[in-house]
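Note that this complex is displayed minus one protein chain, with the remaining chains in position.
So, chain A:
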C-alpha cells in the first residue's frame, strides 16, 4: 500500500473538461472544383457559431525545394498527390485540438509555394470542418473523423470551376491550368480521390446546389453540438454536487469584513446609489482587492507555500539593499517577474481601473465568456491573450462576480491551455458564491482565489450592469 500516495487514493479525480476538449471533426473530400469549399462554407454559415471552424488542408502543403518551386511555376509539380501534403503535421494538429490544446496552423503562400513564418492560432473549436481533396485519405485522420463527407460533381463542371477560380483568384493562365489538369489533377482523382468515396458516410452530389444534403449535415452537427452542451452543463452540475460536500479550502481568501468594507458593500448593493457613486466605491473596493490581495500579500504567500512550486514563489520578491538620499542603507525587497492580468469580459473589465492604479502598465489580456441564456452554459466567444503569458510570475484573472463558477472554470482552463501554471493564477472577484468557489478550487486546487464578499448561491450577475450603466 505504501507505493500508492495518499493523495491519489483518497481524493476523487475532480476534472473539468471544456466543451472543446470533445471536438468533433467533419471531413469533406472530393475532386478539385467539386464544391467542397462552398459546401463547408455553407454549413458554417447555416450554423453561425464561433466554435464551428473550417480547416483547409491547403494550409498543410509542404514547402517546396527550389527545384520543385521551379516545376510548380511551370505547372509541372503535382499538388494533387498525397506526398504534397504534410500529413504528419496535420495529424498532430488535429490530435492537439482533440485534446483541447491550442494549435498553430501554418499559413501557406500559393505565390511563393512555401509556408510563411507566421501561423494562425486555432483554439477551442467545438466542431472543425476539415476540407481538402484528400481529407479522407490518411487512415490516422479518418479514425478521428465524426462524419466523412464526399462531395462529387461532373468532371466537366469541376474543370470549369477550377479554370474560373484559378484565373480569378490565383492569377494563373488558362494554358497552365489545363496542362496541370490533365497531367496531375485528373489522374490523381482516379488514383487517390475517388477511392475515398466508398469509405464516406455521406455522398453529396452536385455540391453546393444540393440543399437537402447540406441541410442534413447541418442538422447532424446541431444535434452533436446540443449533445456537447448538455454534457458540459451536466458535468458542471456534477462538479457542483461534488464540491458541495467539501469545506472552503485555504487557498480561497475572503477579504476581512472591516467596517469600511461592509460600508462600501452596503453602498454598492443599495439600488438607490447613483451610478457615479457606484463606480467610485466599486473602484475603491476593487483597489483593495488588487492592492492588498494581489500576489504579494503575506496571506497569499501562505497559500503559495502550500503549493508544489516553492522555488517559483521565491522569485516573487528578492532582498534588496538600497541607499537612502542621506546615504543610509536599507535592506528591503524588490519584486521579481512580470505580473499580468486577464479580464473575463464583460464583468472583469470593471476591475481594470483598480488594477491600473496599482500597476499602470499591466499587460492585460481579455477573454469573452458569455453564459447561454437558454442552457446556462458558459460559452467562449473571444480570446486575446498577451504573448509569453506562460512566463509571467503572476497572472491575475479578474471577474466582477462569480456565481456557479462556470465562466471562471473555463477561463482558468483557457490559461492552462496556454501554458500558464495553476499556481501562478490568482483569480480575483468582488463577490462569489461559496459553491462556485468550491467547485473552482476542487478542479484547480493550486490556483489562488481572492474574494471581496461571499454572496448567496445563484446570485445573477448585476455588478457589471450597475458599473457600465447598461
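Here is the rule we go by: a contact is a pair of C-beta atoms (placed from the backbone, for glycine too) under 8 Å apart; a residue touches a chain by one contact, two chains touch by 3 or more; residues count from 1.
Here, contacts and distances are computed from a predicted model.
The protein name that UniProt records for the chain not on display, among "Vacuolar fusion protein MON1 homolog", "uracil phosphoribosyltransferase", "Utp14 protein-domain-containing protein" or "Proteasome subunit beta", is "uracil phosphoribosyltransferase". In the complete assembly, the contact with the undisplayed chain comes from A:331, out of A:331, A:374 or A:470. The chain not shown here is touched by just one of A:63, A:358 or A:422, and that residue is A:358.
Within the complete assembly, A:269 is the residue of A:46, A:63, A:104 or A:269 that touches the hidden chain. Against the chain not displayed here, chain A makes contact via residues 258-260, 262-263, 265-266, 269-272, 280, 284, 287-288, 291-292, 294, 296-299, 301-302, 305, 310, 314, 316-320, 322-335, 357-358, 360, 456, 459-460, 462, 465-466.
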